[in-house]
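What you see is the complex with one protein chain gone and the rest in place.
Now for subunit A:
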Amino acid sequence: MPVSLLWAVDVYGRVYSLSTAGQQWEQCRDAQMEIKRVTAVQQCCWGIACDNSIYLNVHASDLPVRYQEETYENQRWNPVDGFSDRLLPSDRWQWSDITGLQHQPLDSFQLPSSSWEWEGDWYVDENFEGEPTEKEGWTYAIDFPANYTKDKRWNSCVRRRRWLRYRRYKAMDTWAKIPSQQTTLPDPFSDISCGGWEISEEPRGRLSLWAVSLQGKVWFRDGIYHHNPEGSLWEEVPLPGEVVQISCGPGDLVWAVLWEGQLIVREGISRDCPKGTSWAVVESPSPDVGATHVAVGVSVVWAVTKDSKVWFRRGVNSHNPCGSGWISMVGEMIMINVGLNDQVWGISSEDRGVYFRQGVTSSELSGKTWKAISVPRDGDRSHSSKGSADGASCLVTSASPESFVDAPSDPSDPAPDPPKPRIPKVTSDSFISELVSDREPGKPSKEVAPPAVVEEESTAGEGGVRSSSAGGVLSPSQSGAPLEWSNVDLEEAQGQQVPAGAVQDSTDTCSLSSVATYTLAMEDPYGADEHPLWAWVSGGGCNVDSHYQLNWFNCSLNMSCDLSVTPAQTAAWRKQIFEQLSERTKREMDNFRHYEQSVWVKKGTMQWWRDWKPHKWIDVHFALEQFSGPEGNKDGILFIYYNFYEEKKYLHAFINEVTILVPVLNDSKHTFAIYTPERTKQRWPIRLAAATELEMHDWLALLSVSCCDSRGIHGPPSKQAIWSTTCKGDIFVSEPSPALEAMPYPTPSDQMFWRQVGGHLRVVECNSVGIVWGIGYDHIAWAYTGGYGGGFFQGLASSTDNIYTQTDVKSVYIYENQRWNPVTGYTNRGLPTDRYMWSDASGLHECTKTNTKPPSPQWTWVSDWVIDYSVSGGTDREGWQYAADFPASYHGHKTMKDFVRRRRWARKCKLTTTGPWQEIPPIPLSDVTILPCAAQSSMEVVPLWAISNKGDVLCRLGVTALTPAGSSWLHVGTDQPFKSISIGAARQVWAIARDGSAFYRGSNPGYCWYHIPSPSKQKLKQVSVGRTSVYTVDENGNLWYRQGVAPSYPQGSSWEHISNNVRKVSVGPLDQVWIIADKVQGSHSLSCGTVCHRLGVQPMEPKGQSWDYGIGGGWDHITVRGNSMEPPRIRLPSLTDPLPALQSPISVRNTEVNGNPVGC
């Protein structure tokens, strides 16, 4: 998991953050004033400062928050002036928005607040629907409004062009006041809560912000989006009473506490109405004691009552936001906060420390125990030593204990632990000012440190006070801390005049006392430094879960992890054991090396999808027999014993012929497929089904190890390896032999051996220095760590290092179908011939909300079914799409001719696995490309480009072979969102925009994008650039080659059609071309998603000649960009010869151009 932050405020109004990877509270230094409360989400943190205004701290990101302003310049032709800005009186404004209704001159655009800045000046957009326009960017039409074209025609009477200007949010990582343009200013705010980002599918950034004013009114901040982080205006929300505190979860849960102690729950919150519609009242957990605080998550509610008791609400979910009942929890808190993943933090009423609720999982939302977060705050040490010195001098100059009575005014120690009544339940500015007034005038406020008290020494301090005459003997370093402590005690004891009694008294009243908390202090040596001071905590941006290893708690369990117990290396007994063991080896083994090693056999029963018709699953006995080959290499044979008309028969496969093992988990059977070259040609693998998932994984792990053993493949994949992913997200890797790209006889692709690597990815890209990046289905980017195994290769065939937890999230879709009838309108009663009323996209299979399962047992649901509005074709407000009949093309509004409608429901599911991948937070990506380089390239920093899932172009800085994850992103501006990108060996960058056109640029940041139209009537979707070759794939599955690319003319001249039925293309550093193709016919079956290799690709013939078919179907992505291994010379095929470094490979190949016999 990426690093994220927990935010907290102490009672002095200082804001601190604690990183999930850190072990120290970092103070937020740039806060101009004290902050009372914070509410954090992942991308920003909101706070109420002591001026009662709301401040926003947007975390700096490599991806800037930028907003494109646009306006249109409209002109009409007249015979005198030609085109001019003299329009007809009935026409639109000269400067308008796209509809023409809004008057929008350039100078009417103002920055929304001082937190924004312009990126540059206005300029004309010269791109029109993917086509470059003439220099001035005009598009022409007969009249307003009409269809515009980029070409001027004889009847073009009007024209318009688009002006663009970007503004950028600049107030990053700083507390910026939210401007309030409203005339009716809300009262001063007293509470604030942020959430709601899961209400809609909107990319991260849409937030709900709820605030409570001092008068108990509730306000909702409207219009907070990624592009508008400040939001636009406050709307008052009517209330049944006066609210003291409010809490908003990531989804549609909003609860608030009334002054009278009841709770109210917001109902009717939805995508269209994030503000909700009404309140429902829930009684306080305890009939006599009102609630003072509430905290909500996705589907949890926690509350605190006036007596500091903690309560957990049962049965809360989106359908029942009120829940069903309260459960009393252990612990006494003043406040609680629920963060991401429904994790819980609290501030204890006893010691004002921040506590984390351990063991909160989706199945056990209430968690197990409270655990104190015991890490120091930055600056603690220096403060503490300073305070010590002060205290020591006090002692030395003091003559009697009584004189200490004055000591509490010591400014370095302003009431670090006032008795409980002095700590208000709700931190208000009055409290802060109270504290501030404690400060001695004249002392810089910076000196006001948290109480620097070391508990363990407090008894010594006590002693120091009693024998104050001996005080002069104590050195400052010894006495400092205890003295401060005594100061504290004396403050408490002002009326008592008895120092010892005072200490005793404070022991009773506060947990800081040495006696009471000695054991606590043992487990957190830093705890004493910052004990009693937290006022507020917010975990809304803190991404941890129950598996996450946090270093916030000092663990005392000190297990010896070393196998050897510091052996006396020379002890006689040890020597004896070593000698005898080697004797034993000699005696029992040396003379018997020729004996066969025992044979390992694993047997089991499985089901086999039989080869003959009618195909069906039949029970078989399955056995793997492993033995040592003549050269000591391990080998094996697979046996499948079956009955054929009562006759016992068997099928076998040699382990060294198996090319791949593919898990095909689905919800009904635990199946996997075994391919050999022969079976690949047939497109008909051996398909087996195990009884349980565990059994299947056992077999797969064992078979995979056997296959690797027999081929002598061990350890991590090489830098040259070819990576691919299947449509199930499984990752496979193959070691290319030098002969793979040989001419004219390359290794057939169906002989490539693929082994699985743990993890789950949609896209994987690599280059030949071993940098590999992947992108999950949830767009999270991952960098390869150099390990191998993971996933179900637990232990066996897995590296023990470099394996991490990986998660992925994807949506499952089902369709609700309805037919119109004249009586009742649209109902779920279809015609007898209709599809299922709840179905998959095809309508052929029934898929209801209850019977639809996650894609495989590895996936678990993480959300409820929600209507999906982001369907192509558009939807109405309820998500419906209309059509004349099933199946037909659907549109988002009802017309007279529509008799059926459907809507799509989506439910998210999550997979947790392990693999050699580490997350690259925080920007989600949709594509990535790494510079392909020569095999022995000594390149230091490797260019890596990516496209964010919003379409921004990004360049990763600091990527080297040693630091494949790089350091940060550099944003590269574009005028429209992109979707695919590829960098070639000469650092030329090609990209595909969302509108389907191509862009080219040199990799120098100074270069600009050169717009290249797509092939006629086609929208491109993917690009791959090798050494010089540029290939693209369009949305209709055509593969295109860019003709005429030359060093002097790098953008090329035209697109040449190469092939159809292509899904993806990968061009390597040798300009080798590999694709994922659909509809590949094998001898037994047809396959979709097949790896294919372009044959006959040579420098003089970069388009190649034909396809060679490899593994598939079900493959989704391949990258050959790591394979820069030059093929061996043809005349000297021996592999021991050095590669033709001096001799030009081109001249050698040219001699073979005409002799290519590899047909297809």
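Everything below uses one rule, namely that contacts are C-beta pairs under 8 Å (C-beta built on N, C-alpha and C of every residue); 3 or more make two chains touch, one makes a residue touch a chain; residues count from 1.
The definition used in the following text is that contacts and distances are computed from a predicted model.
Enquirer: Just to verify: the chain that's not displayed, which of "Chromosome disjunction protein 3", "Autophagy protein 5", "E2 ubiquitin-conjugating enzyme" or "DNA repair protein rad9" does UniProt list as its protein name?
Expert: "Autophagy protein 5"
Enquirer: Please pick, from A:Leu88, A:Met589 or A:Leu1086, the residue that touches the omitted chain in the full complex.
Expert: A:Met589
Enquirer: For the full complex, which residue in A:Asn320, A:Gln580, A:Thr848 or A:Asn1036 touches the chain that was left out?
Expert: A:Gln580
Enquirer: Tell me which residue among A:Val80, A:Val330 or A:Ala572 touches the hidden chain in the full complex.
Expert: Within the whole complex, the residue contacting the unshown chain is A:Ala572.
Enquirer: Touching the hidden chain in the full complex, which residues of subunit A are there? Just list them.
Expert: On the subunit A side, contact with the omitted chain comes from 557-561, 563-565, 567, 569-570, 572-578, 580-585, 587-589, 591-592, 595-603, 625, 627, 694, 698, 701-702, 705, 794-796, 800.
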